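Handing you a structure now.
Removed from the display is one protein chain of the complex; every other protein chain stays in position.
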Amino acid sequence: MAKKIRLGILGGGGDSLIGVLHRVASHINDNYEIVGAVFNPDHEANLAFAKEIDIPTNRIYKDFDTLVEEEMKLPESERMQVCSIQTPNFLHFPMAKKLLENGFHVICEKPMTTTYEEARILQEAHQKAGTVFAVTHTYTGYPMVRQMREMIKAGALGKIHKVDARYYQGWINPIIHDKDKRSSVWRLDPKKAGISSCMGDIGVHAFNMIEYTTGLQVKSLLCDFNYLYEDNQMDVDGTVLIRMGDYVKGVIRGSQVATGEENGLAISIYGEKAGFRWEQEKPNFLYRLSDTEPVQIYKPGHAYNSDFSLDGTKLPPGHPEGIFDAMANIYLGAARAIRGEDQNDGAFPTMLDGVRGLNFIEATVASHKGGNVWVDMD
Amino acid sequence: MAKKIRLGILGGGGDSLIGVLHRVASHINDNYEIVGAVFNPDHEANLAFAKEIDIPTNRIYKDFDTLVEEEMKLPESERMQVCSIQTPNFLHFPMAKKLLENGFHVICEKPMTTTYEEARILQEAHQKAGTVFAVTHTYTGYPMVRQMREMIKAGALGKIHKVDARYYQGWINPIIHDKDKRSSVWRLDPKKAGISSCMGDIGVHAFNMIEYTTGLQVKSLLCDFNYLYEDNQMDVDGTVLIRMGDYVKGVIRGSQVATGEENGLAISIYGEKAGFRWEQEKPNFLYRLSDTEPVQIYKPGHAYNSDFSLDGTKLPPGHPEGIFDAMANIYLGAARAIRGEDQNDGAFPTMLDGVRGLNFIEATVASHKGGNVWVDMD
Amino acid sequence: MAKKIRLGILGGGGDSLIGVLHRVASHINDNYEIVGAVFNPDHEANLAFAKEIDIPTNRIYKDFDTLVEEEMKLPESERMQVCSIQTPNFLHFPMAKKLLENGFHVICEKPMTTTYEEARILQEAHQKAGTVFAVTHTYTGYPMVRQMREMIKAGALGKIHKVDARYYQGWINPIIHDKDKRSSVWRLDPKKAGISSCMGDIGVHAFNMIEYTTGLQVKSLLCDFNYLYEDNQMDVDGTVLIRMGDYVKGVIRGSQVATGEENGLAISIYGEKAGFRWEQEKPNFLYRLSDTEPVQIYKPGHAYNSDFSLDGTKLPPGHPEGIFDAMANIYLGAARAIRGEDQNDGAFPTMLDGVRGLNFIEATVASHKGGNVWVDMD
Partner (left out) sequence: MAKKIRLGILGGGGDSLIGVLHRVASHINDNYEIVGAVFNPDHEANLAFAKEIDIPTNRIYKDFDTLVEEEMKLPESERMQVCSIQTPNFLHFPMAKKLLENGFHVICEKPMTTTYEEARILQEAHQKAGTVFAVTHTYTGYPMVRQMREMIKAGALGKIHKVDARYYQGWINPIIHDKDKRSSVWRLDPKKAGISSCMGDIGVHAFNMIEYTTGLQVKSLLCDFNYLYEDNQMDVDGTVLIRMGDYVKGVIRGSQVATGEENGLAISIYGEKAGFRWEQEKPNFLYRLSDTEPVQIYKPGHAYNSDFSLDGTKLPPGHPEGIFDAMANIYLGAARAIRGEDQNDGAFPTMLDGVRGLNFIEATVASHKGGNVWVDMD
């Protein structure tokens, strides 16, 4: 018998897309019950949203501090066990830190913090707390990404020597090409959006996918951004040369001005024995390439897949599951961790993924601003 | 403020895949709360499952009749408003009938009944009841299927003259080619599985998609089944010639022995002006074909789509939603109907879809057994 | 040392597309030299075309009979060895017959004749002549079609039970929907174009591909045509149910009103063990489907392919060869046969393919006109 985990939500109210994604994902495997929230800084909107989605309002708090204060007064058997942070980026760090310090488990949207320094502070807080901390790099939840990871771990590629990841979007075009818009939107204001637009928002996903699937770490990088206009200070496009070990090289390409691209995350990994190709927009097709054998297409739900991949598939082959299901797999991993159950170590992205993500973002900026020089990662 | 609709579940317990699909779909848009159920005919398993997914057991009933009896004792404001029928096929009819007669709304898995006669009886019961009745032809819930329907309605194809639908699977191969298995499995036993395997299980979906997207009705058909073995009495493969009007012709192809096909539903519709192609396994890509213009690929979430299509998309372009989301769209349509809200008339498949489905299944059998003759549909 | 084969051309002058296809194909493997021709019934145009493509005009004859007469006067070592017939369909039969009777080898465009009776007469003439006769069912020349044939022959699918072929085009739309055009164009005039438009022109290719790749023969068929308009007497669309043996069934779908389809020939073949899918517009990708293993994509030029497939590929993997190369493979097969060399029995479509094609076309018409009845093939 599995009692549902008591979940609190921070942010994600109103029309928030990320709110829908998390809420649905938390329901999918019957593991969580939303018991309280601060959906919105405006308390009226906050309550209205709770009513709209028909959640009892007695634990809808007026702000985050009140939530922590009031929940701590409750007996442990009633208290929220985990909070899911879906607020604007700059709030991730203070919220996550306080939650950890008060013994809560945390599910946190990416980027985990706005600076690498904050990330390391949070890492320390997490080590002290010993609770579960999951960062929602959603794409790691796709069954075929997990299949790739497991096959690589099992030696399917042999020694890896080449890695290529891309995350192309075009959505910032109508903003960046309009002088008024680009000078006023928060996304392109370093004071509000942090030091990076393209790498901070999407490049970091591509980086995470590479480390997640290969089990290797980026050692150093060299980056060139494109700002598109002289009066724009935020990267909206960039290419990053990476080194993951002796003679293991690759490239991460990110863009928010790749016109007509929607959510174009794709990775290719090549080793001595074989290669893999995967695209986020066709997530249920994993291509295995060989110099000597026919191309193979792996699809979810087949017995030939790894247990870890199959664990993330609910329906038989040919019934396409999507991004809500990928996120649900991460929530499932977090649930099992919260319950102390054994599971695959890739079941959800961890604090370490969060820390390395911030390390990556800052390294790309340092490389570009330093004149496209090589920068070591920690 | 939208109070959640009180939902009861019939069947769908244990490892039921259809159970997961319905349960998740009911949660996705925050419209339903499961208040009671008969998940399993074995009451112990029934209760155990309720606990496993952490639902209060006070309204987990020992059987369907008890459920109706007890729920009717509750004040209307607490009583289940809608029941979702996910039981074995032969139970759909008696359950749906009784539910309608007692004033419940019904969401019913397909095939709606096991015979056309039952379907017409149910239709009558429904007309008397005046409640909402939805049949879960899941694939009509995909945004790109809805886009196709809307564009066709708006004249994008001009007069339609050619329709081609396919539903190919290979899963029955390991059964059908094994003499012991094919003589013992319930799926191939006409007494247990009804008169048709391939057409009843999947062909009917292809049929439904054609009528759903074109707005036309099949007038007559001619069918040839393949039983594969002399000792097998159930169709595991078949091709159906169809006529939808003067010089509007087409074909429906179904197979459970199309080796290596997974869930291969696909439709192509051709008119004077243009054509459409769509495949269920890549549900977010709708191809518009023209003799004079470049092929166009429509994808979900874009402003160029119809309101009805956009209503079924939760995230921006490039974030693949899947079959759970398609089913959720049908639950959403049913929810709005239960609340009496106005909406697109394709928001969920109705009693009429159910009735026509049974009409189609019986007509294919009649045609084949009659020696591949033309059979009119009603 | 391989002396080039002396080739004569009948038809194919001016802007003839089929003329370009044959001429290029004959050059590709350095096997043929065009030594004479009747490119055009208008002798001035005939000579002009020879000059345009810079061929000596001394053996450019004023008509077919003169060609035969004059060539027969030449010593055998100078005489044309083979004639390639690319004229309008009704001329195929008399020309082929006379050529065979005079001991020439023949390469003949399809349809080989305009009636099944003519085909059988020609077959007899061919048996007497004992020369090489090739029918240019071009699509059998693709390396991946040959790979499919070889793998099926080697048992890759086990017993075949389901076959599905499609040939969809949309090009006749602007004619058929215009009353004046459809009543005046030769293509839709039974007196000029023969008894069938869609089946005669393209359906027969789909039929041929099925027999070529499976090694099985269609035993009987049932066909329904769509004429689209009451005043039109020629099929522009049709579906054919086929039976290739006990419990080996399938369907051939043809259309010239499948709006937006270009040259959409595709075949799927399913057996006990696996399935194959191939599409003419992406000819270098052969999909092998399995219920238990990942999909495999076979591509040309790899050592894993059969010798027969590799023989038809000139460049390494990834260098796309196309329809000219497919036709060239047929010319290559004919050349080797003319030289008496041993080779794979699928190296070029033969008289038998031609005869069966006409048998098929007439059977579809008989079935449709007989009220969609089953018609046996010989």
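By written order: A, B and C. Residues from 1 in each chain.
One rule holds for everything that comes next: a contact is a pair of C-beta atoms (placed from the backbone, for glycine too) under 8 Å apart; a residue touches a chain by one contact, two chains touch by 3 or more.
No experiment lies behind these values; they were computed from the predicted model shown.
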Of A:D237, A:E321 or A:E362, the residue in touch with the unshown chain: A:D237
Residue of A:K98, A:R120, A:K162 or A:K219 in touch with the missing chain, whole complex considered: A:K162
Which of C:G130, C:G318, C:G340 or C:G371 contacts the chain that the document leaves out: C:G318
Positions on chain C contacted by the hidden chain, ascending: 1-4, 17, 20-21, 23-24, 27-28, 30, 33, 48, 51-54, 169, 171, 261-264, 280-284, 299, 314-325
Interface with the unshown chain - residue positions in chain A: 157, 161-162, 164, 168, 170-171, 173-174, 177, 222, 224, 226-229, 237, 239, 241, 247, 249-251, 253, 255, 257-261, 268, 270-275, 288-291, 295, 372, 374
Contacts of chain B with the absent chain, listed as residue ranges: 288, 292-299, 302-304
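One rule holds in what follows: only the chains that are shown with their structure count from here on.
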Chain nearest the global centroid, as defined over all protein CA atoms shown: B
Maximum centroid distance from chain C, chain identifier (CA atoms): A
CA centroid of chain A to CA centroid of chain B, Å: 35
Length of the line joining the C-alpha centres of chain A and chain C, rounded to whole Å: 55
Set of chain C residues in contact with two or more other chains: 288, 295
